[in-house]
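Dumping the structure here so I can ask a few things about it.
Note that this complex is displayed minus one protein chain, with the remaining chains in position.
Showing subunit A:
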Amino acid sequence: MITDAPLLLDPAIRDWVVLPMVAIMVLMGLCRHYAQQLLKSNQSLDPDEVRHKQTLMRCSRLRNRGQFLPASSFHARKAYFLTKETGILRQKVSKSGLNPMANPLGMIDHVKGNMLYMLPNMVMMGIISYFFQGFVLVKVPFPLTNRFKVMLQRGVDLATLDVSYVSSLSWYFLVMFGLRGFFKILLGEDSDALDEARATQMQMGMGVGMGGGGGMFDAPAAYKHEREELEMAHHNWVLEDSELKLVGPTVAARISAERMGTLASSRSASASKKAPRVKKIRKKAKAP
């Protein structure tokens, strides 16, 4: 049974609960912002890690777009990365960034960041569900379907309550997520985003998806992965038929037919020459 009679919300709720909650959350957001600025240690990126990441990026560029290089250039680069013992990807890399325990500073930074987000939220949620449990604070001025009940009436389990009423805990969440834009206006755009030096450093460090971000970069594993991927890479020069494409299909067909003809004749001529070489290779393969 759904009663049509609207629920009357006491104006005192507005004055003593809704507005104070918004004010508290704004203040909390400001506090968090400044606390973060205070606690931020301007620790620079590990130079070795930057180098490893960029090597990996260059390697994946070669793997993905290597078709744009002539065969000799591609294979030279592949050899540079993969030659046994001297190849760049075969070098022993230290695990400096791997173990967060080995890098306590990085870990502290991580924990600090998390704490600043988690702790106030947990405390606030506790306070609100302790003081205002079961409160209905606000009524949104439009009707909503039943599905919004979970979102808007957390902590109030009334099947018959109209969905447009918002419970205290849900109001908390709505304000928490809704204030982001407000802070952007209040505190200005995130100044870090405009800090040129930082931005470039970020950009240089990023791009390698594996191993996660920050201190969790695992150089040896990433190297191994990239090594295996690059070993599999095929090469096919894209520009090989650029000329044929340019001259148009009719001329191209004639020229390639001609080429095939000359190739076929030369192949039959060299077939007898090639046979012993194949045998030799087979012998070699058996030897060890």
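Operating definition for what follows: contacts are C-beta pairs under 8 Å (C-beta built on N, C-alpha and C of every residue); 3 or more make two chains touch, one makes a residue touch a chain; residues count from 1.
The rule we apply is simple: contacts and distances are computed from a predicted model.
Peer 1: Identify the UniProt protein name of the omitted chain, choosing among "2-methoxy-6-polyprenyl-1,4-benzoquinol methylase, mitochondrial", "Ubiquinone biosynthesis protein", "CCZ1/INTU/HSP4 first Longin domain-containing protein" or "ER membrane protein complex subunit 2".
Peer 2: Listed in its UniProt record, the absent chain's protein name reads "ER membrane protein complex subunit 2".
Peer 1: So which of A:6, A:20 or A:70 would be touching the chain we can't see?
Peer 2: Residue touching the chain left out of view: A:70.
Peer 1: Can you list where subunit A touches the absent chain?
Peer 2: Touching the missing chain: residues 44-47, 50-51, 54-55, 57-58, 61-62, 65-66, 68-70, 73, 188, 191, 194-195, 197, 200-201, 204, 207, 238-240, 242-247, 251, 254-255, 258.
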